[in-house]
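Before any comments, here is the structure.
What you see is the complex with one protein chain gone and the rest in place.
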Amino acid sequence: MSTELINITINGKPFEVPKNSRLIDVCRDKGFDIPSFCYYSDLALQASCRMCLVRIEKMPKLQTSCTITCTDGMVVTTQSEEIEKAQRGMTEFLLANHPLDCPVCDRGGECELQEMTFEWGGLEERFTEQKNYAAERYLSPMVANDPQRCILCKRCTRVCDEWMGEDAIEAGGRGAHTVIGTYLGWLDCSQCGNCIEVCPTGTLLDATYRHQTRPWELAQTISTCNFCSDGCQMSLGSRGGVLMRVVARDRYVNGINGEFLCVKGRFAHPFVNHEDRIKTPLIRYKKGGKLIPATWDDAIKHVAQNLDVVADKYGRDAVGIVGSPRLTNEALYTLQKFATELVGTENYGTTDAYSLKPFFDNLTGQLATHKDIRYAGTILLIGGEPEELQPLTGRQIRQAVRNGGAKLIIVNAVPIRLREQASLFVHIAPGSEDAVALALSGEGDDELAGKKAGISTQQLDAIRQALNSAQGDVVVAFGGELSDDAQALMAQLPARFAADGRRILLHPLPLFNNSVGAYDMGMDNRRPVDMLNSIGETVHALYVAGSFLPEHLHGHEETLEKLEFLVVQELFESETTKYADVVLPVASYAEVDGTFTNNDGFVQRVRQSISPLNQAKPDWVITAQLAQELGVDFGFNLSSSAVFREIGEKVKAYNGMRYPLLKDEQHPIQAKHALAGSSDTSGQLSRLRESVEQLSEPGDKINKTPEVGHELFKIGNLTDKVPQFHLLAGGNPRPDTTRISPLYQITVDANMERETMVAGD
Amino acid sequence: MSTTLTQIKPLSQPVDLGVEAATFSAQVEAEIDRHLAKYPVMRSAILPLMFIVQRERGYLDPPGVLYLANRLSLRVTDIWEVATFYSMINTSPVGKYHIQVCKTLSCKIRGAGKITEHCSNKLGIKPGETTADGRFTLSEVECLGSCGTAPMFQINFDYHEDLTPEKVDQILGSLA
Partner (left out) sequence: MRIEAIGCEPLQLRRVHLENSRSLDVYRKNGGYEALKKVLDGMSPDDVISEVKKSALRGRGGAGFPTGMKWSFVPKDSPKAKYVVCNADESEPGTFKDRYLMERDPHMLIEGMLIAAYALSSKLTYIYTRGEYRYLIDIMDVAIEEARAAGLVGNNILGSNFSCEVHTHTGAGAYICGEETALLSSLEGMRGHPRMKPPFPAVSGLYASPTVVNNVETLTAVPDIIRMGGEAYQKLGTEKSGGTKLWSVSGHVNLPGVYELPMGYDDMEKFIMEDCQGIPNGKKLKAVIPGGSSVYIMRADQIFGKDVRMDYEGLVAAGSSVGSGGFIVMDETVDIFESTKNLTEFYKHESCGWCTPCREGTDWLVKVFKRIANGDGRPEDAQLMLDLCDNIEGKSFCPLGDAAAWPIQSAIKRFPEDFRKHLSNGNN
């Protein structure tokens, strides 16, 4: 939109507004309320509800302000008898066939139609005819549908298409018989539930939350999602110590994600109150024995003693400390402090799928925020599958292309769904991502790279061309397929390609909600696998906050047995707790205060929605108490803000940060990651070249686009606790399984095939 | 599918309805190819193709819908949204002979009501119903562009105009 200012008059008052700005936005911005249902910012215009009518001088009839762009000298009236009559008329039309039993509707209290009706008041019941009837139904285990309440604003069909690229829900029928639905009534999609979120009425509803509480009975707490690294802002709705639902409705929260959430963020929360939560500290008094409930005092003492013993016997490095990238910055910082200052061991690290160290250590450009992605001119995506692993990033890329006309280049071994939006899809051989990184970073490696990746050198040239010729922002996003050296080189791309009028912004795609924070807190020291490998050699005791990822643990189970002492902080029993001598119950993200740092580098608040269940405690509290027991007072005296204050002092990128500064989720604060500046990459280059040379000749390429949800629906330690996810685990259930309510469906078949936890869950 | 055409991209996943897609003779496939050849954008052929599937299978049954989705690389729901918009596309079975009596003004004032009534009595079904043997479906439809030759009905695609009860008997009688 141009920045040229023009003059318009609204209700007699003169204003200067940017040329071509949308009238409805301008009016609202200037404080003139305009009712609307179908208008939704950044979605295709609909102009069908006809609520936003205004009078514009020199124009026949009333005009829909959602379709009007401001022109110089425009004279607008937003309030008059004529306009009010029309708008009342539209509301009356919408109510005609709409049930008036708000008290039984789950949306009651949050319904835009209900609010509109109250606002107008005195809509005397002129409609005395029979209302059209349509039966309630379930479109999926997640989505309930009451067609009668639909006002056909089509926000749902538009978000499904424009945000998700899934196009699973559409309008069928014609005229007064138009219904939102799908063929055979089954919603074949990633079950994100965004259609539910944007629905202004009670037409599309959260099937997992039906008839449970009234919205106004819920305490709303703004917090950050604890699944992927996008860090969506959400509102946790709790009542009586139970987390009832998670939404992103803009009446409660306005974060980087708007009203967007993915299936996990929105529907996987029931793990929080699940009965399988570890309730008390547990001690296994002798190897192979059972875990027996214990008091916190005993447990902490027991742990402290045993860590001491091992340290005395083998030296400090014998004590290994591991933290999950799911934990808060506060928890990870405290662990790091515990490892370095108190124990003084070399052996500490995270359980993350891959390390961000090589990337951040070589960083030469800013991280791209999700907003940067939406407005980028060019986007290069190497590896990764954001639509499944970082769904918000996926949406931003899709909208950048569809609404912003961005040029999208995708380099991937798999024809991922996002490539539908790509102007250039470079289909490489499996496992050859590094080759492309090499070609982009080095000189004259195209031959080799092309050969190993099974692509032509022209394709590599095209990518380089796109970067070199791009105007405006270029976002380079890449997944975990890249090796350390390749990631280091990615971090150097800005130095290579940035130019006047062209910023190169980087967007790594780590898998966990706090992968970035784990690096920032200095926990990213040793790799989980190295750690496991040194068990029995250098490491004899492990203190694990969280659990090892199955793909890391796989094949090392028995090595855990070799440990003389293993203490694990967990929500649920896991492969790792099996071998633990002590298991300590921790509080979930819904029960703690703290911060996560997302892949934008935004440090965002996690807020306590319910108090810790049973005897659970926040990870960092446990660590601090352990330190206490070992004779060191971290001085946090049970306040997470104290921990964060210390982070603000000790962690450079977080200098000066305090909770109050992070208060407003609408204006998140970015960590100031140090820029390495263009450095000599010859070392990484030659190593990378060697490893690329080692790559086997490209075999067959993968031609099948993965099913929607193939990652999102995988059963992990948390989603395992949510029956609906088991229904989805084998792909979306077939139509015949959805005729009945999910309440019946979710009697889970015990011997159902389950995939074990995957990174990204 | 939202409105701006430039946004349309071919579907990436194959659809699985738990049924096999319909198959057609080489001849019919050739006919379908001829229609597809008319348009720069495949999706434009959706209505002509629906008529063909309907002709071959009686109505748009799931295998037919799946065929169309695969042939036009659209989602089944895209087929559904279009099929249910147009009154001539049947998503449920209709009789071998679909008698469509025009009920709109010019026909109405020229006695369309009597014609419907006559068919109704003769076939023993009300408008909207199909005879038990599945041979006749009776419908009242909106203006068919025969106002000058009212009253009239269309049986499948054939126009029968200036109708009288006698003429109706003749026509229905002549139907094998």
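So that you can tell them apart, the chains are marked A and B in the order they are listed, and the count of residues begins at 1 in each.
Keep this in mind: contacts are C-beta pairs under 8 Å (C-beta built on N, C-alpha and C of every residue); 3 or more make two chains touch, one makes a residue touch a chain.
Predicted model, so just to flag it, every value in this text is computed and none were measured.
**Q** Looking at the whole complex, which of B:22, B:53, B:82 or B:115 touches the chain that is not displayed?
**A** Hidden-chain contact among the options goes to B:82.
**Q** Which of B:57, B:108 or B:167 sits in contact with the chain that's absent?
**A** In the full complex, the listed residue that touches the missing chain is B:108.
**Q** On subunit B, what residues meet the omitted chain?
**A** Touching the missing chain: residues 1, 3-6, 38-48, 50-51, 72, 81-82, 85-89, 103-106, 108-110, 142-150, 154, 157-159, 161-162.
**Q** Contacts of subunit A with the missing chain: which residues?
**A** 45, 47-51, 53, 60-62, 67, 85-86, 89-90, 92-94, 96-97, 126-127, 129-130, 132, 151-152, 171, 173-178
Throughout what follows, only the chains that are shown with their structure count from here on.
**Q** Roughly how far is subunit A from subunit B, going centre to centre by Cα mean, in whole Å?
**A** The computed centroid separation for subunit A versus subunit B comes out at 46 Å.
**Q** Can you check the complex and tell me which residues of subunit B touch subunit A?
**A** Of all residues in subunit B, those touching subunit A are 1-4, 7, 9-10, 12-13, 15, 17-18, 62, 65, 75-81, 84-87.
**Q** Mind listing the subunit A positions that touch subunit B in their complex?
**A** Listed in rising order, the residues are 44, 157-158, 161-162, 167-174, 181-184, 188, 402, 415, 417, 419-421, 705, 707-708, 734-736.
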